[in-house]
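First the structure, in the form of structure tokens, and then the observations on it.
In this view, the complex is presented without one of its protein chains, the others remaining in place.
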Amino acid sequence: MKGINFTDVVEYLGTVAFAISGIRMASRKHFDYFGAFVIGFITAIGGGTVRDLLIQKEVFWLTSPSYFLCTLIGMFMVIVFKRIVIKLDYTFFIFDAAGLGLFTLTGIVVTLDAGYSMFMAIIMGTITGSVGGIIRDVLINELPLVFREDIYATASIAGGLIFACMHFFNAPYILTQIVTIISIILIRVLVVRYSWHFPSFKDNNSKF
Amino acid sequence: MKGINFTDVVEYLGTVAFAISGIRMASRKHFDYFGAFVIGFITAIGGGTVRDLLIQKEVFWLTSPSYFLCTLIGMFMVIVFKRIVIKLDYTFFIFDAAGLGLFTLTGIVVTLDAGYSMFMAIIMGTITGSVGGIIRDVLINELPLVFREDIYATASIAGGLIFACMHFFNAPYILTQIVTIISIILIRVLVVRYSWHFPSFKDNNSKF
Partner (left out) sequence: MKGINFTDVVEYLGTVAFAISGIRMASRKHFDYFGAFVIGFITAIGGGTVRDLLIQKEVFWLTSPSYFLCTLIGMFMVIVFKRIVIKLDYTFFIFDAAGLGLFTLTGIVVTLDAGYSMFMAIIMGTITGSVGGIIRDVLINELPLVFREDIYATASIAGGLIFACMHFFNAPYILTQIVTIISIILIRVLVVRYSWHFPSFKDNNSKF
């Protein structure tokens, strides 16, 4: 018998948080409930889907309805507990960061298992964490947030580099995994608290 | 010798109708003829393509030029018989509904054949019917219609549920297929006649 697994709990919380971010953005665009559900689902599973297509693995959500269920829970919370969801903004931010951490880790592990290099694994980890949000933004007809705002995908890359270092020095696997996830969460928290961001092309746009 | 098949005729009519919907939307955006052709083609084959990629089957249009031909016919009709196309709006609406019905059925059957669950088959049927229109709307830089307007993808889901029920009760296969397609067409006709729609997030957009 398979008991309740810690990573499963993190993954489901992350999926619900990702789905809620999609549902809320869709609601701002007057999408109907069906549309909001679809956007929430795609936000949650988009990154892993693109990763699985790229490395020619069976797409992960085809064999389990749990990702639909997590999206339904997110939908339910947004419709019924609207005020609580808004009040719990910071809680969902932490779930989202945990989701980013776990999705990134899953992407790295799956890609290494498929026989690709550590370099490619870090990229696939980043894709797993960020591409769902990019597809969400394309579907709601907005410039993808991840390309303009605070460090998001980069938290995945940093987590990936930490994973690679610990892997290189033969750190215990379970420790490597935990440190990777926690680093990504920490980076997200620090980035948002101190408004870190990358330089952008704001100045030279008139010249190009 | 393979004679003219009834489902083939429905599929080609549906493909032409889907292509025409794409070409007309592209024409409103001042696309050139080449761009309009591409949008028409993607509208017609986008859903089935995404389905085949997700379930790791060979993409259906790679081995047959008939989908290009249907798009060319649609292109020809829009350019040459512009007024007739506009006059026949309701005829094309029926073709489009028939296309949706048949595309949905094809998606369900192909997915069941690949060994997936009925749940996943209904989802793949819906993807087959709707994703072409979503890609069309993304490419012409509009919010996807399917997320905001009257029940479209949901007609696919309803048809899928009817298919599942009849399958469960061991109804004759040919009957199951016909009833599925006709239900989807009927739902589309009723939805448009009575302006049915889902609740949307229109009211709470200021709060989110």
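When the chains are written out, they are named A and B in that same order, and each has its own residue count from 1.
Everything below uses one rule, namely that contacts are C-beta pairs under 8 Å (C-beta built on N, C-alpha and C of every residue); 3 or more make two chains touch, one makes a residue touch a chain.
Predicted model only: the values in this text are computed from it and were never measured.
Student: Identify the residue among B:L72, B:V138 or B:A164 that touches the chain left out of the display.
Tutor: B:V138
Student: Could you tell me which of B:L53, B:I84 or B:L190 touches the chain that is not displayed?
Tutor: Answer from the full complex: B:L53 touches the omitted chain.
Student: If I consider the whole complex, including the chain that's not displayed, which of A:I20, A:A36, A:I55 or A:V191 touches that chain?
Tutor: A:I55
Student: If you put the missing chain back, which residues of chain A would it touch?
Tutor: Given the touch definition above, chain A has residues 53-56, 116, 119-120, 134, 138, 141-144, 146-148, 151, 153-154, 197-202, 204-205, 207-208 touching the missing chain.
Student: Can you list, in ascending order, the chain B residues touching the missing chain?
Tutor: Contacting residues on chain B, toward the hidden partner: 24, 26-36, 38-39, 49, 53, 56, 58-59, 62-63, 65, 82, 86, 138-141.
Keep this in mind: only the chains that are shown with their structure count from here on.
Student: Quick one: chain A and chain B, Cα centre-to-centre, how many Å?
Tutor: 30
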